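With one protein chain withheld, the remaining protein chains of the complex are depicted in position.
The letters A, B and C name the chains in turn, as written, and every chain counts its residues from 1.
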Amino acid sequence: MLRPESPQEDRISTLFWIMFGGCLVGLGVVAAFLLLGWLRRHRPGLPGGGGDNAGSGIVIVLGVAVPIVVLSALFWYSDLHALNATAAPAAGSGQLQVEVTGHQWFWEVRYPGTEAVTANEIHIPAGVGVELIAKTADVIHSFWVPRLARKIDMIPGHPNRIELYARDPGIYRGRCSEFCGLQHANMQLLVVAESQQQFQRWLADMGAPAAEPAGAHANRGRGLFLENACAGCHTIRGTAATGTLGPDLTHLGSRLTLGAGTLRNTTGDLAAWVLDPHQAKPGNRMPRLSLPKSDFNDLIAYLETLR
Amino acid sequence: MAIEVYTPTARRRVDRLDAIWTERPGLLGWLTTVNHKRIGLLFFFTSLAFFAAGGVEALLIRTQLAGPGLGVVSPSVFNQLFTVHGVTMIFLFVIPMGIGAFGNYLLPLMIGARDLAFPRLNMLSYWFFLASGCFIYAGLLMGDGPDQGWFSYVPLADREFSPGLGVDFYALGLIFNSMSTTATATNLIVTTFKARAPGMSLNRMPLFCYAQLAVSFVLVFALPALTVDLVFLELDRRLGFQFFEPANGGSTLLWQHLFWIFGHPEVYAIILPAMGIATSIIPAFAQRKMIAFPLVALAELLVGFIGFGVWAHHMFAVGMPTVTAIFFAGATLMVVIPSTIQIFAWTTTVAMGTPVFATPLLFIGGFIALFVTGGLSGIMFAAIPFDQAVTDTYFVVAHFHFIIFGAAVFPLLGGMYFWFPKVTGRMYNEPLGKASFWLAFLGTWLTFFPMHIVGLLGMTRRVYTYQPGLGWDAYNLAETIGSYLLAAGLVLIAVNLCLSLVRGPIAGPNPWHAPTLDWATPSPPPEFNFPVIPRVRSAYPMWDADDRLDDRRRLEDGELLFDAGHQMPATTVRDADLDEILKLPTESASPLLVALPVTLVFVMLLTSHYIGAGLCGALALVALAGWHSREPQAA
Amino acid sequence: MTSFEAAGARPRSLPNGWWGMLVFVAGEATLFGCLIGSYFYVRLQSVHWPQGGIEPKGVLVPIVLVAALASTSIFMQLASAAGVREHAGAAVAALLVALVVQSGYFAFEVHDFRADLAAFSPHDNGYASIYYTLLGADHAHVALGLLLNAWVLLRLLGGLTRYRLNALRAVTLYWHAVNVITLVVTATILSPSA
Partner (left out) sequence: MTRRLEALQWFGLFGGALAWTAQLVLGFGLAQGACSTGGSRLGIGTAVPQLALTAGAALITVLAGVAALAVAVATREGSHDGPPPIGRRRFLALGAVAANVLFLAIILNTGLLAAYQFPCRQS
């Protein structure tokens, strides 16, 4: 929020600094009064004590008149001017839509009008306003990428929208900011802003089904994936795996993180994750898999191919 | 300490009152007491115990968050800790401490009454409080504590996502707790209305009492919203109702609206007793009448009143229509004004008086600094776009801890020092008191101020851990160190007061030359508070020396003595004219006998024994009938 | 005047018990305010009302019943006034009339409630949930009022004391409040669907 990357966030940041300045003044005035009292301690008879009604004027001016004016000004500035500049887009107004659905505890990301499905990672073209539709599959989550936009709650039966905009290409962190249960802390996401061409290529890749695994190990791994519990929860498009409880894994290998930002997506971390998902993210919904070592290696080899 | 008397007649009269009012000694006396001071002490020590528990929870939370990726407690335990920490501090500490202990003990003394309007109800309220607190903690101790956060949003709190008993402990416990709070609030309202000393018309009522009155009204009108909400939740969870199920025509936002209709006024109920205490301490130590007294009195009421119209600012990120959000943003800004009135009245009084910065006033100075800081960050939430950016981050955590720890608890701590001589008859240790203030004050800043910054950096609330490299580590470590400093400051207060209880010099009735009637009584006050009911001619009765001399004369003459049994005068609501003579009940086991079956009702509901709950409810009615068969009689 | 202890003389203004009851019913009114607010909140979210094809309630019977209940406010007030004038017998008589009418109302409503339950269940949808909860809360308050009245009646048969008079005046206020609440609740339930 302090390093804004979008016009909306610029507004919010400016608003903050204005209010922060006001706060310093307010705090300064009160501190000055207290200091004055401190200087006058133990000194009866100083002029300025006044009668019963002395000082009421100060209270009326500083306690009523000035605040009413200042706060009314803030009200109109923030809740008209700034609010309308950061307002949610009307439904269907964006040239690009992305639909993000919160799950305990990961983010499902879809691009309406395309086949693309991914998780925990939103790609957008830099410099283009994207209409983000926020939904939830279970409890209330809240979508928040501090450097790009205000947050928006994901409420059951009540889809919400915000505009997601990144001025420059880059990777922006976000996290769930409404408490959503045991692993609320590990429900993070990344927004990857890239050039329009890169984005279009990425989107096309995401829309494609998984490639056929190359090599015997990976091929065996696919079999294991489909035979074991994996396929019951995960979808890999182009295979018989169509579970919906966990994130879509069709292009798992292309993502930067695992477990909604819990681990980096490296071979070692992937193996550690599949071996015991509860090590890094205790209590998440993915069960521990007990496979012989060779099977396990093949499974990982297969998952590595999902790019 | 005995009452100063100068003639045998007066002595005889005081002895007679003593004989009438003195309750049974020993444990049985404490179980059956109806005396507001004893009940106040019970509330005090019980809520203090819950404060200690909530403090330990806070330290565990801070220890877990001292660095990234720590494993001091498991995520499940962490979630229970912050949920129970919130519930404890709000429902089991600040409110019972503010009205149950401070209000109960001091309000009758300040208005020149001998007890609350409904002494037995007062004791019942204590039993409900104790039982509901134990009820909520039973869940935590059984490892099945509530873990859905203190505002318990559905659907997370529905049975599907919180299948254990934790949410039920929370919901039933809070319904039970609000019965206690409502009873105390009702009692305080009627007492302030009807039991003020003759002459104490509304314009002469101490500001402390205005604050207590405001809190009580806030609670009476806010708690029903919570009760309704919790009943909906339990009906959904246990009996399959559809209040919060959007697929079946319910609404998840209904929970949030009802919760915050209660929740935001509750925040003001938390801060108001503190404001009352500040307005007691400041004139005593500035040795000057409060500046803008009528404005301050009304401001205390207005804080509570306008506080009912701001609830949806907790929900600006839910995507409600802009036009509805506007109403709450506007009210949120203007609810600041009653507070600015008070802040400038306090600071101007200090600045224009001849202040003595003894420990209680130091705590109030600290309170003002913390309140202004937390208040200014609170103003920011009325700017909807900014609120939408920082809500549910540590910025909010910082803000409300400045308010409901810094601003609400510092005056309670200062008040403990201030009234320590009144309650115990002994003075506390001043150097230790100052040291404890600075430790607690600096600890508070170090704990809570960096939270603003990590919040702005993107750290969200209620995370049991975070990753390294986000730039949050140093701030979090500082916060944890601060929390231990703060704890040390609080322990030092306890040490000071415990030592002074034994070794402190004798204080006398009014060591501060304070202006309110609580200081007219000996320290500690006798069970009947006042041998003769004082007559009041200003808002600062102890500074009207003639009137207090007149009290002494009236004791000789037996005027306004009321010594034919447990008697107390009732006065009219507006102008406190003598109205009738009340006979108050004497000690009674009935409150305990009612509280026991009511507690069982909640246990039965928790364990789904609905028939058993009905039977226990019937038992409670029988006990109530027994209660009301014993009518207060003239002695 | 033997019935009041000498200390108190006649009460000049309303007793503490009445004020306590006033605060209590103010809280209960807020409770119903929240319930009714929830009713309309759920209703505004809904395209059809009542939801799920539930038949709206008939208008006539509830209105007659509520009118009967409201009339007991008069008898309660009479009982209270008789008590203040120390006419214990008149107070008992008026209270008895009120109690009979209130009991009749309650019996009818319980019957009605059971008939509703046979037609649709509170599990059906949001409307059913709030309908039963709102009505149930109202009936519970009537039931509590019946218990209070029965108790006060029983005590008054043993003679009039200040304590019992205070109870009578407080219970009278309680019934006024319950009657108003019942009126509003009924109006809410019967309010036409747009």
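The rule is short, and it goes like this: a residue touches a chain if its C-beta (ideal position, glycine included) is under 8 Å from a C-beta of that chain, and two chains touch if they have at least 3 such contacts.
Just so we're clear, the structure is a prediction, and the values are computed from it rather than from any experiment.
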item	value
Chains still shown that are in contact with the chain withheld from the display	A, B, C
Residue among B:Leu174, B:Val190, B:Met334 or B:Ala408 that touches the chain left out of view	B:Met334
From B:Ala113, B:Leu295 or B:Leu517, residue that would touch the chain that is not displayed	B:Leu295
Among B:Gly67, B:Gly309 or B:Pro522, the residue in touch with the chain that has been omitted	B:Gly309
Contact partner of the left-out chain, one of B:Thr322, B:Thr424 or B:Gln467	B:Thr322
Sites on chain A contacted by the missing partner chain, in the whole complex	52, 60, 64, 68, 72, 75-76, 79-80, 83, 87-88, 90, 160-161
Where the unshown chain meets chain C, residue by residue	40-41, 43-47, 49, 194
Absent chain, residues of chain B that touch it	201-204, 293-295, 297-299, 302, 305-306, 309, 316, 319-327, 329-331, 333-334, 337-338, 341, 384, 388, 537-539, 574-576
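Operating definition for what follows: only the chains that are shown with their structure count from here on.
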item	value
Distance-maximising chain from chain A - centres being C-alpha averages	C
Rounded Å distance between chain A and chain C, as computed from the means of their C-alpha atoms	51
Overlap residues in chain A, where contacts from two or more other chains coincide	none
Residues on chain C engaged by chain B in the complex (per definition of touch)	5-9, 11-13, 15-16, 19-20, 23-24, 26-28, 30-31, 33-35, 38, 41-42, 45-46, 51-52, 122-130, 133, 147, 151, 155, 161-164, 167
Contact set on chain B toward chain C in their complex	117-118, 121, 182, 185-187, 189-190, 193-194, 220-221, 223-225, 227-229, 231-232, 235-236, 239-243, 245, 248-251, 254, 257-258, 261, 564-565, 567, 570, 572-573, 579-583, 621, 625, 628-629, 631-634
In the complex, chain A residues that touch chain B	1-2, 8-9, 11-12, 15-16, 19, 22-23, 26-27, 30-31, 33-34, 36-38, 40-46, 48-50, 52, 54-56, 58-60, 62-64, 67-68, 71-72, 74-75, 78-79, 82-83, 85-88, 104, 134, 138-140, 142, 144, 146, 150-153, 155-158, 160-161, 173, 175-186, 261, 282-283
